[in-house]
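Only one protein chain is missing from this complex, and each of the others stays in its spot.
Labels A, B and C are assigned to the chains in the order they are written; within every chain, residues are numbered from 1.
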Amino acid sequence: MNRPGPFQNRFDRLLKWGLSLGLLALLPACLASPTNQVSGFRCSGSWFIPPSFHGNPWSQGGDGTHLAFVYEPLFLYLPDSQTYLPQLGLSYKISGKRLDIKLRPEARWHDGRPFTSQDVKSSFLIYWLQGWGGRLKKIETPDPHTVQFEWHEAVGPLEIRQVLGRRIQAAAHLFGQWSKPAESLLHTAQQTLGADRRYSQAQQRFYENLQLKKNDLLQAAYALRPPEPIGTNAYRVSKVTSSELVLKRSPHSWHKAARVQEVRILRGSTNDVMWAYLLGGDIDASHATTPPDVAQQIQRLNPRVKLFHLPDFANFGYVFNFRKPPLGDRVFRQALARLLDRDRLRMVGSYYSLTSDSQQLPLMQSDASHWVSPELKAGLLSYHYQPKQAFQALSTAGYTRNSQGQWLTPQGQKIALEIAVIAGYSDWVLASEAVAAELSHMGIPTQVRTYDAALYHQLLRQGQIDLAAAFGFDYRQLMHPGVSLDRLFSQGGYLGMAAGLPVRLTGRKGRPLALQERVETVVGSADANAARAAAEDLLWLANQQLPFLAIYEKRISVFALEGERVRGWPQGDDPIWSLSSTSIDTVYAYLLSSGRLVPSGPS
Amino acid sequence: MNTETSPPLVKLTAVDIRFGLADGRVLQAGHQLNLSIHAGDMIAVIGESGCGKSTLGKVVLGLLAPSAGSVEIAGQNVWARGYRWPKAQRLAIQAIHQDPFSSLNPVRTLAQILSPGLKYHSQTQGREAIRLQVHELLNAVGLTPSERFIDKYPFQLSGGQKQRVAIARATLLSPRLIVADEPVAAVDSSLRLAILDLMKGCNREQGTAFLYITHDLATARYFAPEGQLVVMYLGRMVETGQIEACIQRPAHPYLQALLAAIPGSATARSDGELPLRSLEMPSPIDPPSGCVFHPRCPYAVLRCEQEAPQLRSLSPGHSVACHLATAEVTMEKGQGP
Amino acid sequence: MSAFKHSLQLLRQNVFWEVLRHNRRAALGLFLLLGFACMATVGPLLFQLETRSDYLLRFQAPSWAHWLGTDYAGRDTLAQLVHGSRDIITIAFSSALITLLLALLVGTLAGLLGGRLDQWLMRIIDIFLTLPRFPIMAIMAGLFSIQDPFSFGFVLALFYWPGLARGIRSQILTLRSKDFIEICQLMALPLRHVIFAELMPNIVPYLAINFINVARDAIVASVGIMLLGIVPLSASNWGMMLNLAATQTGAIYVPEAYPYLLAPIACIVLFQFALMAFAGGLEEFFDPRLRG
Partner (left out) sequence: MKKIQLTAWQNKLLSGLLTILAATLISFVLIRLMPGDFLELRASELVQQQGLPYATAYKIASTQYQYDPSVPVWQQFFNYLSGLLQGNLGTSMTLRIPVSTVIWQALPWTLFLSVISLALSFSMGISLGILAAWYRRKRWFEALVNGLSVFSQAIPDFLIGLLLLVFLGVRLRWFPLRGAYDISTDPGFNLPFLLSALQHAILPALAFTLASVGGWILAMRAAALQVLSEDYIQVARAKGLKQRRIFVRYLARNAIMPPVNALAIAFASMISGSIFVEWMFAYPGIGYFFGYAIGNRDFTLLQGILLVATVTMVLANMVADAIATWIDPRIDSGLGK
């Protein structure tokens, strides 16, 4: 049959033209390559989607990755060298209950106004409204470049570190109308509540009332919408869209050395998105938990990528819910710890991390020697991978196995566990899958359930989980084990609440231990020895009771692109990397503003 | 066969049928219908499509309740409140439909189509016995050899064969009346006579009465040469009478027009044109005033527009609803009454 | 019930093999479906699920030991695929079955009874059909915090029944106006005969096709929702395998991981194809007119 093809008439011409035009339109799109790759530094991060984004750093819409490039603290703490890098502050002096800080005179706000002690005071009063500084007495500003903090009693290093390390975000000329009433509120509060730790009923009522008043002030301060971008650091916000946030060099900043003119932050949250950016050479720095083969592929496809493995100052593991039998049984928890080969789990979840030590202390391993005395160490239990002994311990405690090999409680109930994980935290999910597989293999059928964050926190608080994946210690920003002990042992502590720990537990010397009081001593005491003794008590307890089973101490992989847009990345062992204890963005911000990272133009 | 002593099988008295439409208007499908069907009767109902003849069939079958008037079956008003229809009487009236695609379940084999009636209502019980009887039935309606047909599906049969199945099903419980609604309209004309013969045989051998509904006067004449004719127009009976008498002496102009369309009939016109003023049938929703036929009637006078004619007797057994028709005047070609 | 009898009868008449003999595609579909059924039932006995992870064996290329290579934690991909088939098949068939039952009930009631009830049911169905399906499914998945494939199937079924019920209703309405139903009335045949012997066999082909369509839709929706990571369902099924491969382990960046990434995709596509192909044969099987 020989039909003339239908492509010969008006209808078909229309179709033909339509299709060819469509293809033609697609062609340049295929050819179009990212054209403008000039100055600037790019990293990934998150912020609020405009127009909910605003320039008030205190309330939610102003929060985001960009803050590290826009604001700075008085000092940056370097855990590696245990030193402070002066930023807005020049020097500080601790004398008893007082802390005196000298400020950098050449520091300026975004608009060129000089940076003064009023700004520091204003910022910390807002922090106080937010709940910081429970035992603070007053903040004084004898002159524009000096600020004095005074507490009811001598405070520990943790409090000092908070003052020195928090970002100064409340310019007095913008936030003064709320920080001034806050100051008078602080005054009344310290007169009424005084130095007491235990409140009378009247004081308790006053305290709750105070909280509401503080909240009112805070809400008013949150409502401020600054007319222009503010900040003291080298960059200021210039453009915000839902997919990118652009920062430009701030003209009045005291960071004269900063040479990179522009910082672009791309929205990126999950690992796979960041890998995609890296592969495309779209960003200069990214951190993502990455297995070695993916890292290799990325480096193969883009040879300019440098890879650094940095401590993340947090460990990952599982909190046990004491309310759920048999997890309430110490023997069972200890057996679980010995059933899991944490080294193998670590490789699956986060290859470059460090396997958690066998003592299961809520401390960084590098920090352990500082907090654990030899005599404490001698009394600690060890949780090596030793399944045989674990099985034996279970049998001794009355646990049995049925014909299918499933473990039964001494009461004869079948044991089956569930691990709750936040969806989207991929290394948590992967490690948990591996844990579940391992436990199931050992005769304890275990399933992983992923919940989104909203539901996860609710379940955790209500104690509805068996095992919940979480960060055990989280040193971020303060570099002190008090933080993690507080999370674990104090009343209302996040992990302790999830575990359902009792208020008192039997301590090292066979005496009941008041957990709250011990935590407060670790966190607040200026007496280093007292703090250490209290810490030892709690560390011992963590080791014995095992409310939290740590799998690995997290390290993040930072991929940096050398020579694409910027150059000058420090060596891997440079202590400056340990600024990442605050946040990895702080490292980038410091390297840029101090002029260590420079544009990679023709040199 | 008419026996004056026993009540008629079906008796319609002054039956009106109206349907309410969604928009509130009323469609009148039947008006002042009177009809008695006795055992063994052969009655042909004729009319254009939409004239209400199928509706009449449904009323006779007892499927449709009249809006006014009474329907008596075996002397009982079946739509009286609280009346429960005895099964034997219900089964005494069966139907043959026009469209075998709709009347035969397409996914059932002939055996499956024919056996449920036997299974539920006859003495024949047991799978084998029923199947045997289905064979007999198929043979009886001429689907031989029955082995070739019994497990076939309707779509595997021709139109005529399908109607044979329909006849087999209608006769299977030996009813006393079968309403056959255009049973040969969908059948090839070459096969029509055979189907009609089959039904006639039924009447002859078992005395089954037939209400034969059609638009085709020729088949009506063939089917019931001795029977009664009912001519319907727009829901009204316009002429009834012995079929040959009616054809020889059509009294109503409508019947005259119908006859005019048949070549060789008494009133056939040589030019083939229908002696009508208009070819369009008025809507039954809003029927014309007076005599509903007047807009198309070539003889209409003023009275026809104002006054509706009643069915009146012209001669014994021959009635007509026309103001102008008289018994004496025999219609001649092209001549008015 | 009678539809079941009806099918048995057809099977007795060897109609099934007739259909398969000349409909090659349906035969292939059936073959694949049987393969998947074996995979879900017998498969787990043949392929031991090596649960323990060994990082050193991560993303191995296919070999004699591991026919489809290994996953991100060095476990056999094939074994996971085999064990994971069970959940998907359960979800697909439980949702299709529940949908069918619900729709049949509602559609038949609405079609047969008509009147007010019909109007109300249709209104409700209209509303259901207007709800954006995937978003509401995602919300429902969160709402029920689904723990097992059956309840997953149930949640999906909640969204599939209205469409099918409406279809069944209109089928019933069409059938109800057919003359053979009138004949049944004239023959004073009991209602159960009318419904189960006259009506149902007519809509069985429609039901069969829609059973398969719902099953196919359910697979797509469930895999999609798992890929989004909304459902806290455990990892041993194709959807979760894909979730892990595509978004959490970097498998899309590592060529060695392609067998692991592509295996569940291939299985889903094949399963979908098998269902589609078999549906054609099933329709023929139930509808004598198509066999003619």
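By our rule, a residue touches a chain if its C-beta (ideal position, glycine included) is under 8 Å from a C-beta of that chain, and two chains touch if they have at least 3 such contacts.
Predicted model, so just to flag it, every value in this text is computed and none were measured.
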Task = Taking the full complex into account, find the residue in C:27, C:138 or C:188 that is in contact with the omitted chain.
result = C:138
Message = Using the document's definition of touch, tell me which of A:266, A:295, A:465 or A:499 contacts the absent chain.
response = A:266
Touch list for chain A against the chain that is not drawn = 1, 3-6, 8-12, 15, 18-19, 22, 25-26, 28-30, 32, 34-37, 42, 48-52, 60-61, 130-132, 134, 208, 211, 215, 219, 241-244, 264, 266-267, 273, 276-277, 279-280, 282, 301, 424, 451-458, 461, 492, 494
For chain C, residues in touch with the removed chain = 123, 126-127, 129-136, 138-140, 142-143, 145, 220, 223-224, 227-228, 230, 242, 246, 252-253, 255, 258, 261, 265, 268-270, 272-273, 276
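As a working rule, only the chains that are shown with their structure count from here on.
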Message = On a C-alpha centroid basis, what's the spacing between chain A and chain C, in Å?
response = 44
Remark   = Given the complex, residues on chain C that touch chain A span 51-56, 58-59, 72-73, 75, 142, 145, 147, 229-230, 232-235, 244, 246-250, 252-257
Residue numbers on chain A that touch chain C, as the complex places them = 270-272, 275, 279, 290-291, 293-294, 297-298, 344-345, 347-348, 351, 423-424, 426, 429-430, 433-434, 436-438, 440-441, 447-452, 455
Complex contacts: residues of chain C adjacent to chain B = 178-180, 182-190, 193, 197-198, 201-202, 204, 286-289, 292
